[in-house]
Structures are given as structure tokens and as C-alpha cells.
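All protein chains of the complex are present and in place, except for one that has been dropped.
Order of writing sets the labels: A, B and C. Residues in every chain begin at 1.
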């Protein structure tokens, strides 16, 4: 009998990239065994997919209801311990809710819910059921993101005085300038993807990262979003002014019309003593800026890094790891939690990140709609 | 008799760095001959300085009044043709005004004036006197800045849809956190340096560059500035939301508390077809981003560059030129104008840049003080 | 019954990093199932390790002899199909030999053997037994390495005229300068690690990559190695002049005393029409240099890449993948081969790479010892 964590997956079948990402991540530390789930809407497809990826088909279910009822029949030491929710966005909330109510731990893709109200409800359910919950803000799993968080927490840069985050992509460009496409792409239809496109999809990553790295809460925001066309209902670009307190300010910039940008996500945090900068497309570099000193470039795997950072590095310095490894680190942290081992809460984002994120999205849209005004968070 | 332009200088004596910058720039293309001026408040010092830099002392004057009256006595073909104003900021306006009224052409350090009203007045005076006027926004002299401007004008990136400019420094950090220093540094005293520190000193560079590169006017702004301490009257950091039209937006970020940053000024402009990015600390690189294409890195001196860019490059590709060369290009452009030769207006910034810049500063401060509201420009 | 490839592993137990690398890689595309092996010298340790990584213990064997004899008793459709050899270097040859003779396919860590003679012998055995054999020169699995190879093959840079490869590390520095350490570290003892340290460990990577990327054979070399101390028997640094033909030359530089370098491996290939450069520490960038054109930076996942490159990318552009993903690509290629599917020989290095590599190492040492003279390869 394997002592791996019994893992189930909802969604992620067919040629889903997110499915690959989660399976590779789960396999990275020999901790999880994929025992079943619902990969596709059609059970036959799910079974075919199970065969394709080489796992037994006896615990492939028709739907979540069946998964829950059948798994509950199994003895506790055979039952699925944690389920990853990789379904379309609007299903994250109902599925996570149903799973936690039924006693399962959950790993959930973002966005956690479609609304802030749902997020708050999910938080209550988690507490009531004492479930473990991880939200896969993947980028927090990078070793140098973790290092940046720990250095800020340790006071290495002094009191934070300024934050600047950017998340620029250009992928929506060919869609947005085509009237036909912009009215038919699901990402731009509120009913299908919630009230925000750019802030909801990537702005929220930047927001989560800011609070993750600094350990501070944003207290109010003022957003200026851009729809680019009158007939487009959704923001595809925007700048959000941030306040963390009376004198601590910041800015969050996100765009899907930054033509030619791929996934240009970066965060700079400046403190009284020094600054730190991290860039997602070169995730293995962390830049430490001090007044009058040469810039230092920290890299993963060195003993000068924090335990949290080192725990997320598998090979010696100079062997680049990537986003699959970052997701692997999140699964590794969740595995410790599931097994009741000690872990650092910074090892995986969770319910609070989801609640704050949904609040950010709704507040940003409200701030914009009301004429670019300050709103509390 | 030399056929060089007869050049005078106000200020820039002693160990003034700005004096060195202008003298090197003026000497770069064999076009100017420094014939006189007022380098220091004390005439004796001016004369000593003239001797130190090896120029005749017979046209070193006690003050601007003397300079004007004495030079006017000379035949026109011996008289100073253009005067550079390198004095403390509050003297730029009265001196430029007096010079143009007296029939001299002017090269003026920024800020052009202390207020927008003065700027408007100076504009009138320039027109009335038909004087040539260059404002030394030095960075516009870089070959790749010029190239970026020309590519945008040529439609290489399509219609502009987003602008992002950053100007981050950290130099005021050791001052701002020391109560004694922050109350005594001239840069932080409105009476001495105008109503704004960060926007007035560097934000305005970013603003000028945005309008220079895009050829578009900013129509309204919303500013959120940071003073960091209640007892500090001046902004030392801020973010400014920009609008160029209903659907064209941008953001300008400037800071003097971005700890460890030196002179990190960069501009990104995204159009429908492509994006362009330029960074001041590596001024010889221009990045062209196109959807689905490899990023291209343009460099000075190649034939693929515009005439304006090539005119600002003295050596073949791979021989880095710097900020002195950028200033040299501005002087080169002004020399053409003084000599009545054909020139591209993009060769040097002028009166309109100064007027727009002062308007930007005052409007940004007003927007902030009135509670971060939109203001027309 | 899973349709995954039945995979066995020799070595890689305990806290072996190479073990993690291979398991993650094998798990990356849902293609392999680890069914057994010999992880450690002690069977009890192997079983404990199997439990730790959550696999059944019934096919954990005491040693390779037992593995072969027991697996041969199983029906062919249950028997291990491919075995990865991750044991100490001196065991690679005898184990790979025994495995292929017994009808198993082999994935072998480098160095393939301790001598060129062994390599030639192994090649014969492979042919006789018609076994599949992959040598894990991991770096060849990077998407942009594959892209570089395909672009050169497609004539994108024209006829190759110059090659320059560098592999600089600094890790041996603290050892080499300590008389005690340098006489006791296994890497510096010929009996334990073969006749070469630097060329044997990393020079050979550079050599393999040069032949892999260019598709050309090096015809002769002249090596100048450095031992740094008279009492050190092994090269820890060296430069090797390369000839590919009368007029096509190159240079290979490797060092373990390049203080402060981590794993700075890069390859530049210049052709008549253009040049290409790739750097291991930033593996997702490929630089295309053309006379008089802006440098282009190619990145993974774009449709402009070759099929071979795209086959090695799991996520869209801007999501960095790393060395685990590179190794995953090698396992993916081998999986196609094991399953009898079509594959590009460039998907994984094999026997010829091993034979050429061992020949390179011995020839480099001989060239050096004979006074830096040219030797045929």
C-alpha cells in the first residue's frame, strides 16, 4: 500500500494545460498518487483520459456527486484526501464548497469564486468543516518570491515605503481590435468570466503577490480601467493606486493590450533601507538595491537564502527551475499540511488570498465605475 | 575669424557638473565657441574660472545687465548669438526673459520657469522677439529616443493605445528620513524650488518624454503624490494617471524614495501593432515587441534607423555613446537653427515643452491636493 | 492495467538529487510508471526508499543480477521496459552493458563509461541487442537548444564558420586551494572519476552540445589543460581548440576555477548569414544575430519555433520552464521510442554521443600531455 496522498482531480482532462501543470506538480516530490476524479463532462471521455495518462479507471466518476458518494463509501484510509478543482472558473466555487462540506481538502485554481460574497461564504464553509484549502497562485511557489517575502519580513529592506507591481500581457490585442471576436470571446463576456477581465485574471495575481510579499494589507484603492472600445464591457487594462496606510503607497498596473508582452509580471518593493525587485520571466533572479551599494543579484539554492526559499529548490545554483517547479512547491506545502506535518503558512496561498482577491476585483471595478474614486478594502 | 557660433554662458562656474555637461556638449561638433558670460556671482570668480577653462576674459561680465549692454555695443557679427542659462532654477525665467527681449537666442536648463504663468509669459516673449529657444531635456538627444519617436510617427507600432513611463530614483532617501535634513534641504523647500519636488524635478522629464515620443498631448491627469512625512511639504514620490483621449490611457510613475534606484527612467509605448521600450540607464538599446514575434533590439548607428537617430550617432554600432553625447545632439540641433540651416524640430525641445511641463507640474499638485481628481491639461 | 511504460531505476535513492531529477522528468508526461529497481546498495534501504516515495516494494531488488533474473520471469507485458542507470560513474558501463545484454532498454546518466574503449564496446553491445539507449545530456532537452539545432540544420544562419562554447563553474575553487581537500576529493582522484575532472565532467557537455547543435563532427582538437597545482593530477580548467574542417574552427572553454560562476554554459555558432547564441542559465532565450539587423530574441512556445522545440514546451510563452522540463523532454522522446512511435532522433542523445564524448575526453588529455598538439578525433 502506497503511503502517498490519495489525490483526486476535477477537470484537467483532454489537452488541458492546467491539467498537465497540476499533475507534474503533484508528481514532483513523490507525495501524491492520482487515484481518481472527473476529468471531463462525459464519463467515457474521463475514462479514456485516465487510460491515456495511465491511471486505473475504477475511481473515475461521472460527476462530483458520484465522486463524493462513492468515495465516502470507502474506508477513510482509502478515500481521496485532497481534490484539485481545475474546472471552468464558474464551477470553482460550487465544487470547492461541495467538497469541503463533504470533508475533502481542496486545491483550487484561481479565481476562487465569481464574487466576493461567494468567497466570504466559502471561507465560512472552510472554517466550519476544518478543511485544508490551497489556492494556486502559482508564482508564490518560486524560490526567489519566497526569498523576497522572507527578506522583507526579516527587515532586510527596512520599513516598506513604496510598492510597484506590473503585470503586462499583449495576448488580447488580436481579439480586442476585431469587433466580431471581442463580442464572442468568453473572457470578455461578464456572464461567463465575472465582472472583470484584466483585473480578474492577472491584476489579482499582482494584488495577491503584493500582500504576500509585503505581509501588509492594502487598505484602499483607486482604479482607472480601460475597455478600449465602447462596445466592450470588460476592462482589458488598468492602473490601480494603492494605499497601505497614510504614507505608504503603491501602484498596480495590469494590461492585456501591452502589445508584444508575454507574461511580464514584476514586483518592486522599496523600504527605508533597500529595495527588492523580482521579475516572473526571469524568476531565478532577485535584485537587492541599496543606496550607494552595488546591486546584488540573489539566486536560488545558495545558503544565503531563507529556509522557505531553499525548500523550494531541488538542484544546486545555476540549474534553472521554472513554473512547474513553482507549482510543485505549492503541492509540496499542501502535502505537509495534509499529512499533518509542520509547514510554513507561506508555502501555499489559501482562503484569505482568495477572499482578498475577490474583494480587490470588485472594489477596483467599483472604483472605476464611480469615477476613479478611493474605496476601502 | 572663426565661423563658430558665438556662445555665452550664465552660471556653470566652479565645480558645476551642469557647466561641464554643457561645455562638452557645445564642443562636440566644432560648432560653438565660448566667448563670454557670467559664470559666478562674483566677477573675480568668473574671471578666475574663465582662466581655468582657458578662455579669454575680456567678455566675462559682472552680471547679465552688463553682458547685454556690452554685447549690444559690439557689431552684430561679433556679438554673442546664443546664451545658455545654467543658473539656479529661480533665475531661469527672468534671465531667459531678459535675454530674449534683448535679442539673444537662449538655451535653457530645466525647469524653464517656477510657474506655469511665467512659462506662458515666456512663450509670448519668445514669439514677440522671434528668438530661438531650446530647453535641455537632455534625454531627448539619445539616438534611440529619437528612433522611438520616429518609429511611432511612422506608424510602426500602429495607433498608440497605452503608455507607461517610470522615473525612479532613491537619492532623497537618506534626507527624507532625517527630520533635520528634510527641513533644511533646498529641494524640499517650496520657496526655493517651486511647489513640487519629485514631479517638478523628474516627473516632468517623464511627462515631456511621453509627449515627445508619442507626438500626442495628454488631455487630463489624476495624481496621487506622497510626502511620506506630515512635516514635509513637498512630494517626493507619486503616480499620475494619464488620458490622451477617451480610450487611450497611460501612467506616469516617479519617485525619489525608490531606494537603491539611480536614474531608472524608462518609457514603454504600446500600439495596436507593436510596442516599444526604452530605458535611460541602457540608452543604446530600443526594444521592439510584436505579437508572436521575437523581440528585436535596435541599436544606434545602423542604417535601419531614422535620419534623426543617425544624425545623433558619431561612431559605428557597438561603440556606446552616453548622456554627454545626447546633450551634444541637442546643441547640434540648436546650432543648425542658429545658423539658419534646415533642421528637424525634434532635434531639440523648446518653449512648448516648457509650457506643457509647468502646466503638468501645477496640475499634478492640484489634482493631488483636491483629493486625487481628474484635471484638464 | 496501466498503459504506462514500466520503468526501473538503478541508484537515485536516499537524498540523491539526480534521482529526483529523473523521477520528476519521467512523471512529466504521464508516460512512465516506476515499478521497481535497486535504489541503494542495501536492499533494506531500497525498500525503505520505495516506501518513502510511495511505490510498491515487491519489485525492489537486492542488486542488478536479481533485478534481471526476477524480471525475466515475468511475462513480457509486465516486465520492466526501460531502466535508468543513476549509480556512481564507474558503474554506468557494467550496468548498462548487463542490462542491454539482458534485453532491457537503458537511460544512462553521463559519463556513459570510464574509457573510450568501454564506450566502443557498449556501442557494439547495443547494436547486437538492438536496445534503445538514451544518454541524459539534459541540456539538449531545452526547447531553445532544440530550436538552435533546427535553425542551423535549416540553413537559417548559413554555412557554419565559427563555434565558441563555454562551460564555466567555480565550485572546485574552495577544494583546489586546500592541499588536504584536493588530495581527498573523489572528483580529483583518477581511479575514482577517470582521467579527467573538468573535461570529463563539463567539457564533455560542451563538446556534445557543439556536435548536437551544428550537426557537424569535430575532426581534431588541441587542448591546453590546467591542474593549478603540481600535486593535483587532474585538469580543473582548460581550453580546447577545435577544427571541423580546413577552414571551420572553434574553441571550447571549460573551467571549475572560474570563481563565482555557477553553471555558466553557453554556445555561440556563427554562420555565413547569421549567428546564434544560447546560455544555459537563461535557457528560454535564443539570440539571433544578423549583420546590420536588430538582434532577435526567440523564446519558447511561439509558433515561429520548430516542431521539435514546440514539442518540448508545455505552456504558452512567458511561463518559464527549467532543467526538470528539459530532462522531461528527453524522457518524453525515449517514451516514444520505447512505444515504437515516430520520433526525431534529436529528441534524446544516445550511444554515439557517449562514444564521441569519451573519445573527446581521452583525446583532450592526450593532446595536453603530449605538449598541446593536434589530435584527430
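One rule holds for everything that comes next: contacts are C-beta pairs under 8 Å (C-beta built on N, C-alpha and C of every residue); 3 or more make two chains touch, one makes a residue touch a chain.
For clarity, every value in this text was computed on a predicted model and none was experimentally measured.
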item: Residue of C:46, C:255 or C:363 in touch with the missing chain, whole complex considered; value: C:255
item: Sole contact to the chain not displayed, among C:72, C:177, C:192 or C:339; value: C:177
item: Absent-chain contact - pick from B:10, B:38 or B:55; value: B:55
item: For chain B, the residues touching the chain missing from this view; value: 2-4, 17, 20-21, 23-24, 27-31, 33, 51-56, 169, 261-264, 280-284, 299, 314-325, 328
item: Absent-chain interface as seen on chain C, which is shown; value: 157-158, 161-162, 164, 166, 168, 170-171, 173-174, 177, 222, 224, 226-229, 237, 239, 241, 247, 249, 251, 253, 255, 257-261, 268, 270-275, 288-291, 293, 295, 372, 374
item: Contacts of chain A with the absent chain, listed as residue ranges; value: 288, 292-299, 302-304
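The definition used in the following text is that only the chains that are shown with their structure count from here on.
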item: Separation of mean Cα positions, chain C and chain A [Å, integer]; value: 34
item: Chain centre separation in whole Å, for chain C relative to chain B (CA means); value: 55
item: Whole-Å gap between the CA centroids of chain A and chain B; value: 43
item: Two or more partner chains touched - positions in chain A; value: 261
